[in-house]
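Here the complex is missing a single protein chain, while all its other protein chains stay put.
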Amino acid sequence: MQRIGVFVCHCGTNIAATVDVKKVVEMAQHEPGVVHAEDYAYMCSEAGQELIHKAIKEKKLTGLVVCSCSPRMHETTFRNAAEKAGLNPYMVEIANIREHCSWIHKDIGEATEKAVILMRAAIAKVNLDAPLKPGESKVTKRALVIGGGIAGIQTALDIAEAGYPVDIVEKTPSIGGRMSQLDKTFPTLDCSSCILTPKMGEVNAHPLINIYTYSEVESVAGFVGDFTVEIRKKARSVDMDKCTGCGLCQEKCPSKKSLSEFNRGLSTRSAIYTPFAQAVPNVPVIDREACIKFKTGKCGICSKVCQAGAIDYDQTDEIVTEKYGAIVVATGFDMIKLDKYDEYAYSQSKDVITSLELERIMNAAGPTGGHLERLSDGKDPKEIVFIQCVGSRCADDRGKSYCSKICCMYTAKHAMLIRDKYPDTNVTVFYIDVRTPGKNFDEFYRRAVEDYGVNYIKGQVGKVIPQPNGKLLVQGADLLDSKQILKEADMVVLAAAIEPNPDVRKIATMLTASIDTNNFLTEAHAKLRPVESPTAGIFLSGVCQGPKDIPETVSQAGAAAVKAIGLLAKDKLLTNPCTAHSDELMCNGCSQCANVCPYGAITYEDREVNDHGIRERRRIAVVNDALCQGCGACTVTCPSGAMDLQGFSNRQILAEVDAICR
Amino acid sequence: MQEFVKATSQAGASSHLATAGQRESQTRVINRAKELLADGTVARVLGWKAGDLPYNPEPAYFEKEEDFADFVYNGFCGANLSKYMIEASKLEGKTLVCLKPCDTYSFQELMKEHRVDRDKAYIIGVGCKGKLDIEKIKAMGIKGIQSISGAELEDEAETLTIQTIYGEKTCAYKDAMLERCHVCKGKDHMIFDEIIGESKETKDADRFTEVEKIEAMSPEEKFAFFQKELSKCIRCNACRNVCPACSCRKCVFDSNKFDSAQKANVDSFEEKMFHIIRAFHVAGRCTDCGECSRVCPQGIPLHLFNRKFIKDIDELYGEYQAGADLEPRTPLTDYRFEDAEPGIVAERG
Amino acid sequence: MKTEKNRAELIKEISGVNPLKCMKCGKCSASCPSYNEMDIKPHQFVSYVINEDIESLVNSKSLWKCLSCFACVERCPRDVKPGKLIDAARQIVVRERDNTYLSPDEVPELLDPETPQQLLVSAFRRYRR
Partner (left out) sequence: MSIEKNEEFRPKIVAFCCNWCSYAGADLAGSSRMSYSADVKIIRVPCSCRVNPMFILRAFERGADGVIMCGCHPGDCHYTSGNFYARRRMTLLFSMLDYIGVESGRTRVEWVSAAEGAKFSQTMHEFVDKITSLGKNVRLEDLRCRNL
């Protein structure tokens, strides 16, 4: 039997004005296990805590019930007070007689009666409380960053600068991501690669950063502080150590018809290739599907011309296993496919392009050498139409429900750049809303209108009709002028919605990180924990969490790095002791609990058990304390009740029910 | 055994061939079992042996050649042997188990829950053409039964001929079938090593008709119905012991984890809530094998609880048959974002 | 009871459209082949329903200028589908006319069996005033 002390707080008059605290104290004396009961004006004050301290010592209390404000307010205060007096902090229960009682009831009799019942429930619960001790788990001081775009690069640099080793896993042959494909960046119009390549070089040279390009995460096991990750290094067919990056192989490669992924399919590349000139690492890969040597066995020119002897046709995929304390997801985004938007004639006309394609066309290293031209006939476009929100803010299944956030600004940028470079080209932007929240963003948009004469029309385009003369007829409406517009354009640019990289779902599953229906990773709290996944030890950087521009991505990347550093800086992690536990004598090993565990915290082991003299090997559920967050989903799934939650056990909750219904 | 010989010899000329076929099928099971025992493939055989009455064969192990004298397989072998495989899986060597089509669902469900070891089982899928309910026969006023023929002639048998101390009586096979066979899940075995004998789908009713009838009642009528049925319960635990889904090492009602095994609670909480909680614990895992209702000595239609859950699951979360596959998630360990809200219960009225 | 509120509700019910989903992008008006003939433009239909000004709608030219080509229905990104609202407004007109229209039994005699069904349906839609 516990020796319980009950402490009733007046909270000034907050409680005492509506609840007869003396009566509550008196009623407490009759409850089983109660050996001490008193009231005080402010239990949370130093003096109030001193009363608790004294009573624990003098009356040898083993459990406390504090009738006061919400446990969300002062549970920690009273737990700490108990601990100082030598009592296990988990032997404290709070009866919430302020928020749930005195503040919402007016009648003293009624409120007092309810306060007594709430106290009884707390006493019933504390009677069944058991001392709990937080567990400890170790922290591997190494971080993994999945994705080598600007988000991943920034996160890796920040973590490494704090002194922790970082590995970056990038799926493509080079780091750099989407940003490396961009020409200029808003709102300052810096050249994208001028600001990105130094960072790529920095990452490459950093002694604490190791880059796995052309690699993918194969599996993830473990939990916060102690992840074990398998990384598949795809066969590059080129020895990274020997290659000098001279580029001769690419020049001589006879297979040159593959579409360049980097140029969004607007140009071709050789079968052995680096995606772009500033690639990091500057080591090519052989595209085995395009390579003549791999297709027919005859060729081998690259091997012959390579003076370093770096070409290795026999290379195979390699699996690297590494341990990490923290994982940052920075998988980025892609444009949605536009095949469901027939009305914009994207697949019918070469001159209807996406913004990212325009980005490549405008880029000096792009397919046209930076010259703005129609892809159909190479002529200079004189009339360009931009269509906003293609697939963004869509309620149907053709597009995405969210605003892609970056399109308004990059379209203003495109319009401005075109008007600047080609002043005799007219630019018309059909918009639904122009959204420019951000530092210097609206000023930037206004410059496009006021200084560069970009024609903004409020109204979504209905249809783009390719004409026999090669022009594009754009049918739109000007909602403000109430007129329908038919405009002949030479080029139409679609601001296609962005979507998270489709591979992220697979990665989220491996990490047991939660993901929403749009494939964006879910943050632990929308406002207060925006860079953490609800799964401990997983952090989010960049567009994988939601649409973002570059400055936002970089700030979030830094924030994710700080969170990861905060974790890596710890030597040991204290775990929440209110975790689930399975009783090995009752567990059926049926696997139902593992099905509902959101954290993958439950595994099974064959264990020798002694069940009242019967010795046998049984399949038993084992809960990993470091992973379990204490939700209790497993406890209800377990039909035998073998699985129970410490701190909220079945018997405790039933006791509370009984006390309330008594 | 004697009754058997007599029964078969009394079968009508038209069903003579079938008789032979069926008798042969029982013999084939026996012969095959002996063979597998002899060559060491299996260490024991789990089947049915004749009881003290012509209609109560019981599950039994057969380990030696001579044991098979009592081996029977006929229309009264309703018992689902899959649950016995939990214990058999712990024994040395393989166990040959005879499973009817509907029993294989239970076996798969138990496999899914890691309670039986597939490698320890040699499954002979035995043919089934509907199992018989002696209570139904008795309810027809047929008393003082000495022998029954037609029970084993399942191929074409349409009539049961029953010798009683009051003379010979007959009844249609169909009319004597267990309720569950009228809503048969199908004649296919979900899992087996080999199949002996043919099966027939005996479904001639909708399995939710009874549930719908209750759903249509007023709350007062519903309550009166269940109060009457549940008041019959003598808490013998037969339903729990026979149920393949109720296979917990320790039942929640026997453990101290919920306070439910305390004396005071045995009298009130368990007393009142046992069947609801039992049905909830097997919801999404119950294959609707109907054993609970078959063994209930008080004749409580316990399957009506399980089937209500099955019907709700089918309607709210999509058609689901427990044990039809080995997918680990059951309807209660799965979800969809757009699932119905609990308020739907009140809305449906 | 024929109040504007009831009529607006009826339009929503017949069309199955929630006009509040509209984000005023104007893609319907941009797509409409009869735009220049209309006094109330397709995208405005939505706000008329929201504002429960059904009387203006049923008296508008647009109601009968709509070809029911359903381009707006097809392209609306918000699932609002002004074409359906217009169709529902026509239904209102028809329903409120009580028994002055043809009985279904009279229709077959007036029909040429050679006429394609699709033509009939769109003709009914347009000319049932």
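Letters A, B and C name the chains as they come in the text, with residue numbers starting at 1 for each one.
Please note the rule applied: a residue touches a chain if its C-beta (ideal position, glycine included) is under 8 Å from a C-beta of that chain, and two chains touch if they have at least 3 such contacts.
Every value quoted in this text rests on a predicted model; they were computed, and no experiment measured them.
Colleague: Determine which of the presented chains are touched by the chain that is not presented, and list them.
Modeller: A, B
Colleague: From the listed residues A:N96, A:S137 or A:S640, report the one that touches the chain absent from this view.
Modeller: A:N96
Colleague: Check each of B:A50, B:C102 or B:A279 against the chain that is not shown and name the one that touches it.
Modeller: That would be B:A279, which touches the missing chain.
Colleague: Kindly state which of the options B:K64, B:K143 or B:K228 is in contact with the chain not pictured.
Modeller: In the complete complex, the chain left out is touched by residue B:K228.
Colleague: What residues on chain B make contact with the chain left out of this view?
Modeller: On the chain B side, contact with the omitted chain comes from 211, 214-215, 217, 219-228, 230-231, 233, 252, 258, 260, 268-269, 271-273, 276-277, 279-280, 283, 305, 308-309, 312-313, 316-317, 331-337, 339-346, 349.
Colleague: On chain A, what residues meet the omitted chain?
Modeller: Residues in contact with the chain left out: 70-73, 96, 98-101, 103-107, 110-111, 113-114, 117-118, 121, 514, 516, 522, 534, 578, 596, 598, 629-633, 635-637, 645, 648, 650, 653-654, 656-658, 660-662.
Assume only the chains that are shown with their structure count from here on.
Colleague: Any idea how many Å lie between the Cα centroids of chain A and chain C?
Modeller: Taking the mean C-alpha position of each chain, the two centres sit 45 Å apart.
Colleague: Mind checking the centre-to-centre distance between chain B and chain C? Centres are C-alpha means, answer in whole Å.
Modeller: Whole-Å distance between the two chain centres: 60.
Colleague: Indicate the residues of chain C shared as contacts by at least two other chains.
Modeller: Nothing qualifies.
Colleague: Which chain B residues reach two or more other chains?
Modeller: Touching at least two other chains: none.
Colleague: Once bound in the complex, which stretches of chain B touch chain A?
Modeller: Its residues touching chain A are 90, 112-115, 247-252, 255-259, 281-282, 328-330, 332-334, 337.
Colleague: State the interface residues of chain A toward chain B in the complex, per the touch definition above.
Modeller: Of all residues in chain A, those touching chain B are 517, 583, 585-592, 595-596, 604, 611, 616, 619, 637, 639-642, 644, 650-651, 654-655.
Colleague: Would you pull the chain A residues touching chain C in the complex into a rising list?
Modeller: Within the complex, chain A contacts chain C at residues 343, 389, 393-396, 398-399, 432, 458-463, 475-477, 479, 482, 484-485.
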